[in-house]
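Below is one structure, written out as structure tokens; the observations come after it.
Shown here: the complex without one of its protein chains, the others still in place.
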Amino acid sequence: MKQIGLLPLETYVRTAAEMAQWGRELPKGHGLGIAVHRSFVTYVATVVEVAVDGEGRLTIPGVWSVMDAGTVVNPRHAEAQLEGGTLFGLSNALFGEITAKRGEVVQANFPAWRVMRMNESPRKMEVRIVESDAPPGGVGEPGTPPAAPALANAIFAATGTRVRRLPIFAADRSDRIAKEVGR
Amino acid sequence: MKLSINGQAREVDVDEDTPLLWVLRDHLGMTGTKYGCGVAQCGACTVHVDGVPRRACVTPVGSVAERDVVTIEGLAGAEADAVRTAWEAIDVPQCGYCQAGQIMTAVALLKEVAKPNDDQIDQAMAGNICRCATYVRIRRAIHSAAGDDS
Partner (left out) sequence: MRRFALGLILAAGCTKATPPAAPAAPVTASPASGLRSLASLQAIEDDEARAIAIFAEVGKILTHPRCMNCHPSTDRPLQGEAGLPHQPHVVRGADGHGVPGLVCASCHGETNFENVPGNPHWHLAPASMAWAGKSLGAICAQVKDPARNGGLDHDALVKHMAEDPLVAYGWDPPAHLEPAPGDQETAGALVAAWLEAGAHCPPP
């Protein structure tokens, strides 16, 4: 039985990169970003592809994610959780700003708190669950942490500008990132 | 007030400006239609009024008195069957809360567009939020229900 917490993260980085065909020629304005994280005794590596057009409009054409959660009882469920957890992370990285004013949260409902919708979700999404007999880890949350850094890295690859603050989109519902990325 | 819900005549004693969603859930006990945001942002309360998808939370019940209301409980027909089959086969729901609304919209789309492309699916479904983010599976399931497994 393998030891928890000592596996090289490199394994997962390499798998996610392979899934995304890292190194392939990308269309103009596209960029790939990668991130890996261990949480809830589970490893997840994620690659995000972004496309940023000349006016700063961002789309996410593809996401690839690999998870090692040790022993998995219901692989289809784990796959669905990895998809959802990853997109949940992307949604928060893109839009999930929470601010308070006079002790009260400003974003009381969806009009003020934007979340990822169908039209903003990736057209291509591939997830893989590593076969393992190690003790089981979580499958719900671990998809979330690597999503934001993978996205931010992809934006850097596409635009040359580092994201220094999240969320990437301001609360003004802008669909353009140009101004916000460097703020 | 007389209503037609899922082809059945129903009578309720409510003010005309009561949201249809309240009438369905609280007065008629039909809880398949969900309350999400209450401000027409999330789509969880989607029903069909004369075949057109409509957010029940912002629909005064008086405005549907003479019209055919269909809820998830009464959704039927070839498109509905295909959508239910695809949803099950692809394991779309996670928590499931938004799925009644998602299915109501998906069926409305397929009734009008037999084989929608990704753009058409995204545009139709953009009004239905899923916090579990099952979007990728919803898109795949709609293609599958349309007989297009690409």
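Labels for the chains are A and B, by order of writing; each one numbers its residues from 1.
What we mean here is this: a residue touches a chain if its C-beta (ideal position, glycine included) is under 8 Å from a C-beta of that chain, and two chains touch if they have at least 3 such contacts.
Quantities reported herein were computed from a predicted structural model and do not represent experimental measurements.
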**OP:** Just the residue numbers, please: which parts of subunit B touch the chain that's not shown?
**Re:** 15, 17-19, 22, 37-41, 43, 46, 52-55, 58-60, 63, 105-106, 108-109, 112-113, 116, 120, 123-127, 129
Original post:
Taking the full complex into account, what residues of subunit A touch the chain not shown?
Top reply: 106, 108-112, 114, 117, 119-120, 171-175
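The rule is simple: only the chains that are shown with their structure count from here on.
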Original post:
Once you find the CA centre of subunit A and the CA centre of subunit B, what distance in Å lies between them?
Top reply: 29
**OP:** Could you please specify the touching residues of subunit A with respect to subunit B in the complex?
**Re:** 76-77, 80-81, 83-84, 86-88, 91, 109-111, 115-119, 121-123, 125
Original post:
In the complex of these two chains, what residues of subunit B are touching subunit A?
Top reply: 37-39, 41-42, 91, 94, 118, 121-123, 125-139
